[in-house]
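Apart from one protein chain that is not included, each protein chain of the complex appears where it belongs.
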Amino acid sequence: MQFFLEVLIGGLLSGVMYSFVALGFVLIYKASGVFNFAQGAMVFFAALTFVGILEMGVPFWGALILAFGAMVLLGIGTERIVLRPMVNQPPIALFMATIGLTFFVEGLAQAMWGASVRGLDLGIQDEPIEWMMETTGIGVSKFDLFAAGVAAVLVTALALFFQYTRVGRALRAVADDHQAALSIGIPLQTIWRIVWAVAGFVALVAGLIWGARNGVQFALVFTALKALPVLILGGFTSVPGAIVGGLIIGSTEKLAEVYLGAYVGGGIDSWFPYVMALAFLLVRPEGLFGEKHIDRV
Amino acid sequence: MLYREAGQFKTTYAADQQIFPIRQDRIGLALLLAIAFVAVPLFASEYWLKAILMPFLVFSLAALGLNILTGYAGQLSLGSAAFMAVGAFAAYNFMLRVDGMPLLVAFALGGLAAALVGVAFGLPSLRIKGFYLAVATLAAQFFIVWILTKVSWFSNYSSSGVITAQDMEIFGYRFDSPESRYLLVLAIVAVMALMAKNMVRGSVGRAWMAVRDMDVAAEVIGIRIMYTKLLAFAVSSFYCGVAGALYAYAYLGTVEPEGFNLDLSFKILFMIIIGGVGSISGAFLGSAFIVLLPIFLDVLVQDVFAGVFSPSIASNLQLMVFGGLIIFFLIVEPHGLARLWQIAKEKLRLWPFPH
Partner (left out) sequence: MNGRQIGDVILDLQNISLRFGGVKALTDISFDVREHEIRAIIGPNGAGKSSMLNVINGVYHPQEGRIVFHGEERRKMEPHMAAMQGIARTFQNIALFKGMSVLDNIMTGRITKMKANFLEQAIHVGRARREELAHRRKVEEVIDFLEIQHIRKTPVGRLPYGLQKRVELARALAAEPSMLLLDEPMAGMNVEEKQDMCRFILDVNDQMGTTIVLIEHDMGVVMDISDRVVVLDYGKKIGDGTPDDVRSNEEVISAYLGVAH
């Protein structure tokens, strides 16, 4: 039982990581209807840029600000160069364009900062919390708990931002109906730029935490792909869905690996989330929190 | 000879429904085939045959397969490489476990195995579309590679799933030389391309495009959506499967499941985007482009800009150029090189009097 709990908690906390990436997807999908495959690459780009700037001798906060600046630039560039010319194309074409963007951003990041694996120290150790270990016997990593805390803060901040700021309201209007928002004078392109910048910020946070956990390396891109099943579970348009979906994927993946993996030679976490999402799709195609869509003829 | 159709009148529907209704195009294709079948084996160097023409042909076949599914039937797949893997490993096992299995039959069975797996992973397409389906095909990509690595029966218990293709032999003739291998692959690809063209210009192809363009209307007309989509998955995976078998037997000789990774799937997707979504010739153009571009970039970085860029930058430059080109084509010419070629021909038909 203790072991089960430990695996479950470990899984939930690593699920938080997936939620980070899924959050970025949801923001962009809500605001512009674009399924941004490049979100994972943006996480990689952000982490690598941050570490690269840090290595140049810039202090932590300075590097954070500069990396955020780079993400904003990337977001604005994407809006200007990719999204705007493709405004009337079918969603699937935009999706493919973001696959192209993925390759471009990955190449750009490594061309700028090199392809070697770097460590990243945020000052929080990846070790069990002592008092919990002593009282309950369950090992929970300090770092994972910290990551969960950051996620909570980030989601709260985003929720407040959407609910109470002018930009947030405009964003929700755009998400609801592009044409209507445009017709009451909401500047669509500005909103898109802001959303891409915010998604860039989310990617930066995700990149820092992932980088500190697993090292800043190309493999981040593949781990980030797991945000896709998370989205299918949670629904493309729901922020809570991204969080809950991440937790479900993270925990089931770990549980499956520990309890089933032994029988089939391990490594099933490479595909388990996808197959689970697939099974889920057949039952509830709109996701846990998504809206049901009826085709009209 | 000018590129003109003046004086070529169609008196029967049969004449009007030819693959190439314009005489000059037919002559052009005949020339192309003559060069490919006669001149190339006579004059091409071993490097060209092995390192450029072979991957070009194999990838063309895979791109044809993906284009049937994505370009014609409108179902986006990110798992083409996995279906290639199924074809390669199935062909290997048929050759290994069945005494006296003829090579071409093994390739066909490899394709059929891939078709079956393709249908299984195509089932979700009956309920989901677009990027949902793309994620579903990712499941195929990761699951298939995993199972081929884990279940060592598939690779005859070799370490890490590596298989070494058996010798290729048809009626006692061994395909050892690069020229003979090239000709074998060329013949298979040419026949399968012709069959693909026949399908897409017939009622099967129209059903695929109808489902792609508007599925509700397609169903109202009497098209069975389920059958049509699954057939697209089956045919597409068959093509990818045969391509996978050729990849293992004729091109590389030794492959492992990891060789059929997500990167390869993306590469094939890029071929059809750049070559032309929903076009048979586009598969060939795209494949040529994607095979030649890295070579071109290598030359550029190492020779032309020697010293300016470090050699390690070439691979990153390649990523950026691929990504950039995908975006460029999607924005500027969503129908790819094939459409550009068509536009050029239309201009040529009227040249020098454009009005």
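Going in written order, the chains are labelled A and B, and every chain counts its residues from 1.
Just so it is clear, a residue touches a chain if its C-beta (ideal position, glycine included) is under 8 Å from a C-beta of that chain, and two chains touch if they have at least 3 such contacts.
These numbers were taken from a predicted model, which means no experiment stands behind them.
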{"item": "Selected from B:L49, B:A207, B:L319 or B:A338 as touching the chain missing from the view", "value": "B:A207"}
{"item": "Which of B:I225, B:L300 or B:L340 contacts the chain that the document leaves out", "value": "B:I225"}
{"item": "Hidden-chain contact residue, picked from the options B:A217, B:L292, B:A306 or B:L350", "value": "B:A217"}
{"item": "For subunit B, the residues touching the chain missing from this view", "value": "13-14, 17, 195-196, 198-199, 202-204, 206-207, 209-210, 212-214, 216-225, 231, 235, 278"}
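As a working rule, only the chains that are shown with their structure count from here on.
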{"item": "For subunit A paired with subunit B, centre-to-centre distance based on mean C-alpha positions, whole Å", "value": "33"}
{"item": "Subunit B to subunit A touching residues, read off their complex", "value": "76, 124, 127-128, 130-132, 134-136, 138-139, 142-143, 146, 149-150, 216, 262, 266, 269-270, 273, 312-313, 316-327, 330-331, 334"}
{"item": "Subunit A residues within the subunit B interface of the complex", "value": "35, 81-82, 85-86, 89, 91-93, 95-97, 99-108, 110-111, 115, 222, 225, 228-229, 231-232, 264-265, 267-268, 270-271, 274-275, 277-278, 281-282, 285, 295, 297"}
